[in-house]
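Only one protein chain is missing; all other protein chains are in place.
Letters A and B mark the chains as written, and numbering starts fresh at 1 in each.
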Amino acid sequence: MTFNIYDFTSFNRWIDEGLNSIMPPTWAMITEMAIIGIVFLLFYAVVGLFLVYAERKVCAFMQNRVGPNRVGPYGIFQTIADFIKLLMKELVYIKDSDKLLFNLAPFIVIIASFMALSAVPFAKGLHAIDLDIGILYVIAVSSLGVVGILLAGWSSNNKYSLIGAMRSGAQIVSYELSVGLSLLTIIVLAGTMQFSEIVEMQRNGWFIFKGHIPAIIAFIVFLVASTAETNRGPFDLAEAESELTAGFHTEYSGIKFAFFFLAEYMNMFLVASIAATVFWGGWMPFHVSGWAGFNTIMDYIPPFVWYIGKTAFIIWLMMLFKWTFPRLRIDQLLTLEWKYLLPINLVNILFMAFLVLMHWHF
Amino acid sequence: MKEIINLPVSNIEEEEYHINMGPQHPSTHGVLRLLVSLQGEIVKSLKPHCGYIHRGIEKMCEKDTYPQVIHLTDRIDYLSAHINNHAVCLLVEKALEVEVPERVKYIRTIMDELARIQSHQLWWSSFGMDLGGLTCFFYGLRDREMILDIWEETTGSRFLQSYNCPGGVMQDIHPNFQKKVHAFLKTFKKKIKDYDRILSGNVIFENRSQGVGVLSKEDAISYGVTGPSGRGSGWSCDVRKTEPYSMYGQVQFNEVLRYECDTYSRYMVRMQEMHESMNIIEQLIDNIPEGDHSAKMKAVIKLPAGEYFQRVESARGELGLYVVSDGNKTPYRMKFRTPSFSNLSVLDHISRGMKIADLVAIGASLDLVIPDIDR
Partner (left out) sequence: MDNETLKARILEIAPDAQQEENKQFLTLLLPAARLHDLAIKLKNSPDLAFDFLFCLSGVDYIKQLAVVYHLRSTQHKHALVIKVKTDDRVNPNFDTVCDVWRTAEFHERETYDMFGIRFNNHPDLRRIFLEEDWKGYPLRKDYIDEVNIVEF
């Protein structure tokens, strides 16, 4: 076995062959699934907790504060302490709420973000499933989350929650279009929906450079639309705390609230990693064609670090938005989508198709 | 075709969606309850329900002597506590025909303007927060801290100072006072540019506030919407200009007026007023004359029988103080005409047909302080 930090393919094959040699193929597959599931759960929890911490620190940095600094060095265990607190809190049951849907909603939200994560390539050979319709799968699965939000708002028997859920429904359904179309722009350029191939095609230049102007426009549109899709500020209308107290999760407490909270951060992680994969080359190092020496040095940085670095940068951008801008109003939000982003996107796809046809891309 | 359009609308109107904003709600800044009737996101009408923190200050005043009343006025509009105290002192001094020393006038005016700046800072913070820009809240509170420190040194209290007393002020200013005020002015002149940068020039903010909650000048007068909210409708209602008291007649400053009549213009009036207040303080702070910090007053203050009225410009608008005296040491009847109370009455009128989010913005732009409403 060769464990190579630059290529996980042989490592995966070694596990697969090892399991197949000691048990029948069906059991080997089930064991593999279980291992992947556990690894993803751990990854999910760690990333979620870290993102909450990161957001607090970024927000504190923006606001001239110190941020969490008591639990552990630089407060890095603060979110773990918070998580334990949330675990121990009472789950309040709301009178006249729809018990089944009320309990189901946080799980739908969290499962949607969890499922979408499985298609993301973290490094060469390091992904759970490499679907040939990866992008379509991610778009389809991640938009399931809105069902959870609608259910949460509906079943809470709270007027604020209902308004929040309705806003969220309108918002996500609208912005789904822009997310899809901006990714479609890159699919036109790449000619495939498979994540591994998309990454591989960016070996000699990331798509944001290859597709020049249309790709940059698509990236900006994707960033705006995906921020809206994850219900983050300045598009956090669904939970606008100065208007709707906490929107759709007003009535949730304890671990169920933690699920919503975690899912929000994981959605942010998810859209950031899709943006990183599709526009910024995923785990592919930064290469400039012709500069062999430079490219070799870049290759020494492990792919996983590239991937995490790009994702973290985009997350950081989204956090800056959130803590800078005031919130939009619902009609302005929909105007932005239907009157600006969508037409821009449609023209942009044409533009990109023309570019590809004329071979003007790099 | 016409029928098809009309039918569902009339059905919707029958089923109004009522929502209680408050008593506990992040954007009412206190225990105010607004019963809002909605049609979708649109506000059809709203009814304010106040009185959750009504303390009966007017009744309490009837049992208290005039120096005691001052401590109650702090609690009316806690953000312009100095200015409220000032009103009582001016009224008592006018009734007794006492001339206060020049030094007192200077100190009171400077303190009033500091109160106005810190009140507007807190308003700006919460305005930003109500629109979803949480960072504003910390910027505003950070700078406000400097004024509270100045107060703490001179008056002994950071928030409810009761620094004024009939005839003067409680004690002389701290030796560091002038130095610290200068330091504050220097810092805040830089920081207020940040305020403009983060909120005033922001596209989202401008879209959220322009054309929202239009209050015409006629309505402003009819509803008695005074202060920055009234001046945002182009109504020249600054008591400091129309009926100057203390040093206001002798300092140069502009009455800020804007004519757009919307949330944005009310916002800009307050932002400009902070500059004007700094301007006033700058003119006074180096020229505080030497002298006594209080005029000689009798131990027991008894107002001659009669009726008195005093108006001052508090941070929220015109504070009127109506006193009926029967010659005793306690007022016979004391009425506070508080600005927030009148400003609240217009909320229903200007927020009809707006969105819930606009209602929050309008409420924030009127700068309501709930104890000022409830008294």
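Keep this in mind: a contact is a pair of C-beta atoms (placed from the backbone, for glycine too) under 8 Å apart; a residue touches a chain by one contact, two chains touch by 3 or more.
Note that the structure is a prediction, hence the values are computed from the model and not measured.
Enquirer: For the chain that's been dropped from view, list the shown partners it touches.
Expert: Looking at the entire complex, the absent chain's contacts are B.
Enquirer: Could you tell me which of B:I19, B:L34 or B:C237 touches the chain that is not displayed?
Expert: B:C237
Enquirer: Which of these touches the unseen chain: B:H18, B:K59, B:K189 or B:K298?
Expert: Looking across B:H18, B:K59, B:K189 or B:K298, the contact with the absent chain belongs to B:K59.
Enquirer: On chain B, what residues meet the omitted chain?
Expert: Residues 50-51, 54, 56, 58-59, 63, 219, 221-224, 226, 235-237, 242, 306-309, 311, 318, 320, 322, 324, 333, 335, 337, 341-342, 344-346, 349, 374-375 of chain B touch the chain that is not shown.
The rule we apply is simple: only the chains that are shown with their structure count from here on.
Enquirer: Rounded to the nearest whole Å, what is the centre-to-centre distance of chain A and chain B, using the mean of the C-alpha atoms as each centre?
Expert: Distance between chain centres, rounded to whole Å: 45 Å.
Enquirer: Tell me, which parts of chain B touch chain A in their complex?
Expert: Spelled out, the residues of chain B in touch with chain A are 17, 19, 25-27, 38, 41, 128-135, 138-139, 142, 198-199, 202, 204-205, 207-208, 355-358, 360.
Enquirer: Under the touch definition given earlier, write down the residues of chain A that touch chain B in their complex.
Expert: 59, 62-65, 159-160, 163, 167, 233-234, 236-237, 240-245, 323-332
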